[in-house]
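A single protein chain has been omitted from the complex, and every remaining protein chain is retained in its original position.
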Amino acid sequence: MLLSLRLIISGDAELWSIVLLSLRVSLTAVIIAAVIGMPTGAALAVGRFSGRRAAIVLINALMGLPPVVVGLLVYLLLSNSGPLGVLQLLYTPTAMIIAQVVLVTPIIAALTRQVVEDLDCEYAEQLRSMGVSRIASVPTLLWDGRLSLVTALLAGFGRAIAEVGAVIIVGGNINHVTRVMTTTIALETSKGNLALALALGTILIVIAILVNAALGILGTPSQRIAHA
Amino acid sequence: MLLSLRLIISGDAELWSIVLLSLRVSLTAVIIAAVIGMPTGAALAVGRFSGRRAAIVLINALMGLPPVVVGLLVYLLLSNSGPLGVLQLLYTPTAMIIAQVVLVTPIIAALTRQVVEDLDCEYAEQLRSMGVSRIASVPTLLWDGRLSLVTALLAGFGRAIAEVGAVIIVGGNINHVTRVMTTTIALETSKGNLALALALGTILIVIAILVNAALGILGTPSQRIAHA
Amino acid sequence: MRDVATAFDAENVLAGAASHTPRQAQSILPISVRDLAYTVGAKQLVKIDRLTLTPGAPTIILGPNGAGKSLLLRLMHGLIEPTTGEVLFGHEPMNARIRRRQAMVFQRPVVLRRSVRANVDYALAAHGMRGRKRRKRLEELLEMGGLAPMMRQAARSLSGGEQQRLALVRAVAAGPELLFLDEPTSSLDPGATQHIEALVHRFAESGMKIVMVTHDIGQARRLAGEVVFMHRGHVVEQSPAAEFFDKPKSQAACDFVAGRLLA
Amino acid sequence: MRDVATAFDAENVLAGAASHTPRQAQSILPISVRDLAYTVGAKQLVKIDRLTLTPGAPTIILGPNGAGKSLLLRLMHGLIEPTTGEVLFGHEPMNARIRRRQAMVFQRPVVLRRSVRANVDYALAAHGMRGRKRRKRLEELLEMGGLAPMMRQAARSLSGGEQQRLALVRAVAAGPELLFLDEPTSSLDPGATQHIEALVHRFAESGMKIVMVTHDIGQARRLAGEVVFMHRGHVVEQSPAAEFFDKPKSQAACDFVAGRLLA
Partner (left out) sequence: AQDKFIVVQSTTSTQNSGLFDAILPKFAEKSGIEVRVVAVGTGQAIKNAENGDGDVLLVHAKPAEEKFVAEGWGVERHDVMYNDFVIVGPAGDPAGVAGSNDAVASLKKIAESQSPFASRGDDSGTHKAELRLWKEAGTDVASASGGWYRETGSGMGATLNTGVGMGAYILTDRATWISYGNKRDYKVLVEGDPKLFNQYGVILVNPEKHPNVKAEEGQAFIDWLIGPEGQAAIADFKIDGQQLFFPNAD
């Protein structure tokens, strides 16, 4: 605790650059994942295609994608001897964002599916009557369900900001380049500097709380209107 | 792929013991986390105490607990020089379960809060009219919301089965004792046996799919009744 | 929903009451509303200085859409907190003990995501009924609501009228002494409406206080002991039924009864 | 909800229609129901061999609770798939083009979690209306439903009657040629009921086909061109209004009108 306080107050420049990189990578990843995952999840909720059940099971299962595996896949993709090697993205923040997007998208999609399905259960016939096709109803459902969807976003953010397995493989935890909070914590742990590692962990959680407080405002019950 | 297939078919005894330990640890952890997290989440949803908002932000933020940090905390707790050292739990599957419970409970609690709050929005006045106190309404809301809560469980399971940071610290990834799928994958990766690591990853995902298919049945839309 | 059933049921409802809510020393009546105001943002939705509902024949609340009838019921039943003022039962404000002695049927029934049977049973359990007695009562209630044939069906899949009947029997499950009804027959067919009116009549006669909102003037005439007329959140008048219907004190009431009043 | 408004609005509804749904060569009428059955599990909820609804005065569907009225409307409007049989509009089965030319007001209104204004605007947008024209239409509709004063309010917080009015104006937003109404005045006050009846009457006169379910026999008498009487999932009779009300063919219908029929 003390240590973390001292670290924060001393406003150690290096620490801050690490914190900022963590936020940059994870927030970017979550935004991209949301842009992909929310429509996907909503489509799964309203779609009436065959194999829908299977797709839902799959997306739910993908919430269990191991970060290390995702890291490896992205590594093999971006490696110089991999298909996208030419892009020279390995060991860059971009690579870390890609890995986290893969990791977080299923989480946001699966949770969105749940929320949207519950809402659709109420809206479906009304929208259909208004001539809104299943697919056209997606934006409506996402919009009217936004308060509940905030939690899905936060779950995705939690996963992104906390994971280390994927970013360390594709980022390489290179000092000043791809070192983020979690990789630093892992490094300090392996150096046996447990106190420092915990201090950094505390900072990470404090940051998570701040981000949640910010995003959370959107999803607070006070904004709901009780049913007449 | 091929490799994983061969591994599975060859039914390598060692592999299976690892797989089973993974399942044992994660499923136990999720069950315990559900027992703690669901009532907590529901209470947060229906409670009307001061500081509720703060509590919700906190629980949401704790979805971002870094596995490594959780691992360290549990490590310090259970290590011989720690408060619970006498229990001699460090480097046992029990320690891994404890760590995963800490990791998963906030996820289940936060997602439960969301689901229950949406349902309560509909039930609150009716239950109140029937003289059911806020707290007494928790079981009712959890039961009637069970279809939607399945996804929360699955999210928790996904996190547990996939994480490596915590279990490797408190379990020590000791061969034949506390080695699970994710720690094995991490090990093979560090050995440079990427193909084998990926094969194991594939197996892990297949397992996740099976578990989801099993649990998922409960939460399939077919079981819902459209509103009159 | 055989008519023979009803007489029998009506007693039973109170039997239910008597049996498990031993009449407390002091009654929960009269209901006294004092300086009650309910405001949302800048809008004052309900403003009632004095209103007293005494034991006896049913009180029917009339008024145009948006007059504040449902809000008033929810305020009295303690489902929403007034911005200012208070509601007293006897001489006490709402509390758990008082709540168990009253019930309400919502304008828009809320049925639990369970079978019809489970919905009624839930209410009985909530009032602490157990075992054989509860099972017996459950059957009586399903019978009373004409729901026995569909008791295993998901309550959500009931027709509008069936849901409304379910809501009613669920409300009287534990034999309340005070019953708030918010347009309880709005989606019932003529037969069911007569049936429910008969029930309400019997409930009232056997001592249950009924406070009911309706838009059916005929129904009001048939059931009302007194009428409370609301308009724009205020109680414009409170008079004995006979009086109200042949010469209402207020112009608004006149127009309303004639269907000339425009919200 | 001034009465002057209504005359003006009624035309406008069709104006709306004319303007954006250029009358197709063939009309979507008559509605022909053929061997229609809707079954859940073992329960046959609706079974109708032949039913034809022709253009002209409103068709009123009467029947006890649980007769299958709402299911029939949902089947005809294509919200649920029949187990067997089909519904034809003109000579075509339901399709996107036909759907845009009809609308429905549900027994239990479903309002979007948005402001009153946004709810109506959504319907207009859904029918592809844009810009100035849409804004103008929006105001007319809010006016017609007497909702202008509360247009910024969350639709969920409207009173029961207000929500029902919102549902109605939303349904007629794009000027349908065919309108299904499921007990549209069940929670309206006498004034609003008269107002809506007047509207329905005008809509019908200006060529809109109305298919309406109600439990208000008086209302049925006032509006009906023909009556379809349902009982236990079957159409027991279909007769011109006058005929139906002075000498119904079936005993069930007799009892029903007299309020003697028990579900």
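Lettered A, B, C and D in written order, each chain numbered from 1.
The rule is simple: a residue touches a chain if its C-beta (ideal position, glycine included) is under 8 Å from a C-beta of that chain, and two chains touch if they have at least 3 such contacts.
Please read these numbers as outputs of a predicted model, since none were measured by experiment.
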Just list which of the chains on display the missing one touches. A, B
The one of B:T40, B:N60, B:T112 or B:T184 in touch with the missing chain is B:T184
Just name the one of B:T40, B:N60, B:S137 or B:N173 that touches the chain not displayed here. B:N173
Mind pulling the chain B residues that touch the left-out chain? 75, 79-81, 90-91, 168-169, 172-177, 179, 183-184, 186-187, 189-194
List every residue of chain A that touches the chain not included in the displayed model. 75, 79-82, 85, 88, 90-91, 172-177, 187, 189-196
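The criterion applied here is as follows: only the chains that are shown with their structure count from here on.
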Between chain B and chain D, what's the gap in Å when you average each chain's C-alpha atoms? 49
Could you state the distance in Å from the CA-based centre of chain C to that of chain D? 30
What positions in chain B touch 2 or more of the other chains? 122, 125, 226-228
Of all the residues in chain D, which ones touch at least 2 other chains? 70, 107-108, 157-160
Please give the residue numbers of chain C that touch chain B in the complex, ascending. 74, 77-79, 96, 99-100, 103-104, 106, 110, 112-114, 122-123, 126-127, 154, 156-160, 163, 170-171
In their complex, what parts of chain D are in touch with chain C? 1-3, 40, 63-66, 70, 107-108, 146, 157-162, 165, 183, 186-195, 215, 217, 255-263
Residue ranges of chain B touching chain C (in the complex, touch as defined): 122-123, 125-126, 128-133, 140, 144, 225-228
